[in-house]
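Complex shown without one protein chain; remaining protein chains in place.
Going by the order they are written in, the chains are A and B; count residues from 1 in each one.
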Amino acid sequence: MKIAVCVKRVPDTETRIKVGADGKSIDESGVKFVLNPFDEYAVEEALKLKEQSSGEVVVVSVGSDASQETIRTALAMGADRGVLLKAETRPLDPLATAQVLAAELRQGGYDIILFGKQAIDDYSHAVGTMVAELMGLPSVSAITTLEIGDLKGTAEREVEGAVEVVEFSLPVVLTAEKGLNEPRYPALRGIMLAKKKPLEVKEVELDLGGIEVLELALPASRKEGRIVGEGAEAVPALVDALKNEAKVL
Amino acid sequence: MSKQVVVPAIFQEALPRDQLILDGELDEERIDVDVLFVGGGPAGLAGAVALAQLVRQGNEAGEGLGDVTIGVLEKAGALGEHSLSGAVLNPGPFRELFPDLADSDFPFRTPVAKETIHLLSAKGSTRLPTPPTMRNHGNFVVSICEVVRWLGDKAEELGVDIFAGFPAGALRVAGTRVVGVRTVASGLERDGNPGPNYMPPTDIAAKVTALAEGSRGLLSQVYAEWQGIGSANPQVFALGVKELWETRQPLDRVIHTMGWPLQKDAFGGSFMYPLEPNLIALGLVVGLDYRSAELDVHELLQIMKLHPSFRPYLEGGEMVEWGAKTIPEGGYHAIPARRCGDGVVILGDSAGFVDVPSLKGIHYAMQSGILAARAIYKALKNGDVSQGALAEYDRLVDESYILRDLYRTRNMRPAFKHGFYSGAVRAGLMALTKGRFPGRRIEMEADARVPRRVETPKGFTPDGELTFSKVDAVFKSGNVTRDTIPSHLVVGGDVSADVAEFYARMCPAGVYERLADELQVNAPNCVDCKATDVLGPRWQPREGGSGPVYRRM
Partner (left out) sequence: MGDVIAILEQRNGTLKRVCNETLTAARALADELSGEVYALVIGPPGVSVDGLGEYGADRVLVCADSALELYQGTRYAQIAAALAGKHESEAVVLAATAFGKDLGPRIAAKLGCPFAGDVTSISAGDGIVVTRPAFSGKATFRLKIVAQRCVISIRPNAVTPVAVAKGGVVEQVTPGEGDVVGATTVAVKEPERMALDVAEASVVVAGGRGLKEPEHFRLIEELAAVLDGAVGASRAVVDAGWRPHSEQVGQTGKTVSPNLYIAIGLSGAIQHLAGMRTSKVIVAINRDKDAPIFKVADYGLVGDLFEIVPRLTEEVKKVRGS
C-alpha cells in the first residue's frame, strides 16, 4: 500500500495571534509552529495502515523551507520519506494549494491520500476534497472511523446529530477528524532515524488564486459584561436579563 | 505575635537515590551517542556547538576522530520553552564561539545604553550610584528563549542531534562511572498506569554525559550526593518571577531596584529591561532564605507593579507572558569541589556558575560549556574519559574568568544573610576592596534549614489589568501540561496547615493551595521553577513537553 499524507505547518493552538505590520497576516515573531493537529490524525492513520499491510508512507507539504521541520516531525512519528513543494508565499485561496498538491500526487500512484480535515490557521476545510475532485478520485471528508479492505473501504463521518457511512473504492482521498485515532508521539529513536530519511524539495509556482486579503483583524473586544450576582439567589435576575435585555430566551 | 516557625527541611523527603542512579545493563533498545548534553540551555548548547566545531576542525585537519555523535536532551517540548532569564547578556562567549559573526548576527535585542539603580520605599524612589559590578556597558538585553533557539539552530547545522521533549530521569552508571541517562516515560495516566499514548523510558548511552540541567538540576544534585562531592557552603537559591509586557510607554534604559516591597530581612531586587522600546521584561528576584513564611514572590511582584516607578510604563499595556525560575546564588563557596567524574561533567547553573552582584550567569554557563567541550574532545582523542582525564575541565574553569569573577565577589551574597542594610554596607566594602574584605568565608545555611516565622498574609486582590492571580499567570506561561498526568511532586508526611500555607505562598504558580487545613496539590500548574525542590515537596521530571511554553522570556 502506498500512502500519501499531506501536512501543514501552522501556529500552535495556544499561540496568541498578533496582526503583522501589513495588516493582512499574522506577526510571526515569538510564534511557535507545529504540525497541524488534524494532520497528526492523518499521519497516525497512515502509519496504522502501513503497520497492518506494509508499504510506504510519504509526507507531502506545501510551504517555505521551514516546513521541512514539520515534515521531519511526521517522519519522526514513522513516515518513510518527505516531499516539500517549496513556495515562499501561499495564497489564501485553497484551490491554489489544491492544484499544486494534485499535480504532485497524480504522479505518485498512491492508494490512499490522507489529509487533516482542515488547517487550524486558514480554517478552510477545503484542500483535501478539492484535491480529490481535481484528481477525479472518490473522497470522504472529516472521517472518524476507517476500515480498508481489498481495494475498497468504509469510513464514517459525523454530520450534525448523525453519522454517514460511506463506502469507497481505492484509490481514495480521506480527511481526518479528531477522534479517528490517538496520534503517537515521536519516539527518541524515531527522531534519530527521521534525520536520515529522504526529504525531497521541489520548487513550485502557485497560482495567485481568486481571493485577495483585504485585512486580518482581531475580533472587536466584547462590550464589558457584568456580574449579575452571587449564588442561586441571583438566578432570577439572570433569567430576567436574558429574557428582557439580551432577548435570547 | 506568633512564635510559630516552619523549618522547611523537616518536611522534605530525601532524594530517592535508588531511582535516580541505576546500575546494570542498559536497555536493548538503547540509543548510543558519543557525548550527551543533558539540558538544552545556554550551557549544554554552547558545549554541543563547541564540541561539534572541534570535531569538524580536527577532521578537516586530518587528525580527527571521524564521526562523533553529539546529543542534546531537553525536557521542554521545544528548545527555549523552559528557559527564563532577565536578561542582560555579556556577549563574550558568543564572539568566542562564532568568531566569523558580528554582534548584529547574534540573537540580541538591544545594547544597554542607559542604566539606573534605585532604592525604593513604598511611595518613593532614590537613585543610587551604579556599583562597579552592575555596570552593563557593552552588554545586551536578550530573550533567553531566543538565544537558546538560535544556539539550537547552530548546533543542528553542525550535526548535533537535539531531542526536545525528553527529560532525563535517571543516571545510568557502571560502578562509579556514568554511562548515560534514562529518559522519563510519557503517556502515563494519573494512577501511574500506561495510557493509550504510553511511551516507555529509553536509555541513552554516552561515553561522556555533560549535566547542564540548569538551576537545581536533579541528576547533578544526586550525582554530587552519591559521590560525596561537597562545597564549602551549601548552594542557596533565589526565586525570580518575570513578566513580559507590551506597553504604550516606551522604556529607554535598564532599571534595577532594591528595597521595597521586600521586608528588610529578605534579599532581592527587581529588574526592568526593554527588549524593544515597547516590549518590557519585568521581574522580581528574592532569595529563598527569606524569614517570613507568608512571603509570596509572585504577589510581591504584583504589588510592586503598582509603584510609581513601574505603573506609568505598564498602564494601558498588556502582560503577554509570565514565568518563574530559581537561580543558584551561593557563588564561589557553593561550587562543588569537583565538577567532573568518570564519564561526567557538570556545567552552568547546575554547577552554580552565577555571579549575583553582577546578576550574570548566561555567559558563565556558555563558557563552562565551551571549556567542557575542549576537555571532552581531548579525552575522546586520548580514549580516556575517566575522572582524571575530565579533570581538565575543572582546571580550565578554575583558570578562567568564571572562577576569577566569582572569587572576587565570593562573600557578597552571604553578606546579606542577616538583612538588607547591614548587607549593603558590607557589600560596599567588599566592592571597594575588590573582595579582600572580609577575607574569610561567611557561612551559609541551606535555604530549607532557615526557620520561617508564621505570619498571617495581608491579602491582596489582583485587578486583572495590572495585577494577576496565579491562575491567570500560569495561563500566560503557556503551560500545556496534560491534566491527567500523575503528580510529579513528592509531598513529605505530616504537612500542617502552617506548612500548607507556606507552600502556597512559596509557589508562584499556584501548585499548592491550602484548602481548610489541608494541602491541595495542583501538579499540572507547575512551571518547573524548582522552588518547590528547594523549600517544599521534591520535584521529579514529568513526561516530555509538560510545563510552560515560554516564547520570549
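What we mean here is this: contacts are C-beta pairs under 8 Å (C-beta built on N, C-alpha and C of every residue); 3 or more make two chains touch, one makes a residue touch a chain.
These numbers were taken from a predicted model, which means no experiment stands behind them.
Which of A:K2, A:K48, A:K178 or A:K195 touches the hidden chain is settled by the complete complex: it is A:K178. Interface note: of A:C6, A:V43, A:V83 or A:V140, the residue touching the hidden chain in the full complex is A:V140. Although one chain is not shown, part of chain B still touches it, namely residues 462, 464, 469, 471-472, 475, 482-484. Contact between chain A and the absent chain runs through residues 11, 13-17, 19, 26, 37-38, 92-95, 98, 120-127, 129-134, 136-142, 156-169, 172, 178-179, 209-219, 222-223, 225-232, 234-236, 238-239, 241-243, 246, 248-249.
Definition applied: only the chains that are shown with their structure count from here on.
Looking at the complex, you find that chain A touches chain B at residues 12, 14, 16, 30-32, 182-189, 191-192, 195.
Only residues 29, 31, 78, 81, 161, 163, 165-166, 183, 186-187, 196-197, 199, 202, 204, 320, 478, 480, 544, 549, 551-552 of chain B touch chain A when the two sit together in their complex.
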